[in-house]
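Shown here: the complex without one of its protein chains, the others still in place.
Then we have chain A:
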Amino acid sequence: MSIVRAQERTLGILRWIVIAVLLVVTVFPFLYMLMMSFVRIEDLLRNPLMLIPDLGSVTVETYRRVLAPLEEGGYGFGRFMANSAIVATGATLLTMLLTIPASYAVSRLRFFGRRRVSALFLAVYLFPTIIIAVPIFVGFQVLGLGGSLWGLVIAYIALTVPVSVHMLRNYFATIPESIDEAALVDGANRWQIITRITIPLAMPTIMSTALYSFMIAWNEFLFALLFLSAKQDLWTVSLGLTRLADGQEVSKTILMAGSVLLTVPIVVLYGFAERALTEGLTAGADKG
């Protein structure tokens, strides 16, 4: 009994230490990023131990320079953010348009090859991007889609579709089939069932799936690097930031400001969707 008590007490304390350490480890880099983005590089070099900048040395000059267009001596991030937003929104809309009916069909309808289609959707989850990157890159060059945002949108669908199908299908499976059957008896067809019943019922999941697709597309780096390196006016934020870093001498505090601009939209969206997102992604995790 005393062993039980002793272990319980030790683990109880250990638990709080673990939580505290994990919190610091996960949050600190983001806070550091934020703080360093408001500092002049000279101040950082003078005092690398600085954690909280003096109010006197806080500057928003970093953000002004990062966002201003090239012609005004800035780094053009306003443009890059617009590009990222266009690509991510386009990929998300197309993904939802394609995956909602497909997920519905896979979770509900008996059609020829259903099990094989279902297995395929799972298999594409594991397809390595670096392997499809080579031919997509080459193929799009040949087709003339290489240096365009459209090419990127299409390529991003390959990344967003597997996880979207997974999340939507899991959710659709939880909507009782009897609702569909009742609607069928009342004379509705499948498309009416999807648009009038399934989509409204699944709206929270659809929103979080869409947000997740948006995140994937917004965060993506490899395809942007392969497709758009040569076209500076089409760079996404991720690409712009890395080009900024290895091109010219750009101070790290300016890079931190760019990183904050890249991260903030994602954190805001994630704040709205966190719950639904975790639930959607991990649905069925306990079933193994």
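Here is the rule we use: contacts are C-beta pairs under 8 Å (C-beta built on N, C-alpha and C of every residue); 3 or more make two chains touch, one makes a residue touch a chain; residues count from 1.
Everything that follows uses one rule, which is that contacts and distances are computed from a predicted model.
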item: Omitted chain, identified by the protein name its UniProt record gives, among "Sugar ABC transporter permease", "Cytochrome c oxidase subunit I", "Pyruvate dehydrogenase E1 component alpha subunit" or "Peptide deformylase"; value: "Sugar ABC transporter permease"
item: Selected from A:V58, A:I86, A:A102 or A:M207 as touching the chain missing from the view; value: A:A102
item: Missing-chain contacts mapped onto chain A; value: 1, 3-4, 7-8, 11, 15, 18-19, 22-23, 25-27, 29-30, 32-33, 36, 44-45, 48-49, 51, 98-99, 101-102, 104-106, 109-114, 117, 120-122, 124-139, 141-142, 154-155, 157-158, 161, 165-166, 170, 189-190, 215, 218-219, 221-222, 226, 237-238, 241-242, 245, 252, 255-256, 258-260, 262-263, 266-267, 270-271, 274-275, 278-279, 281-288
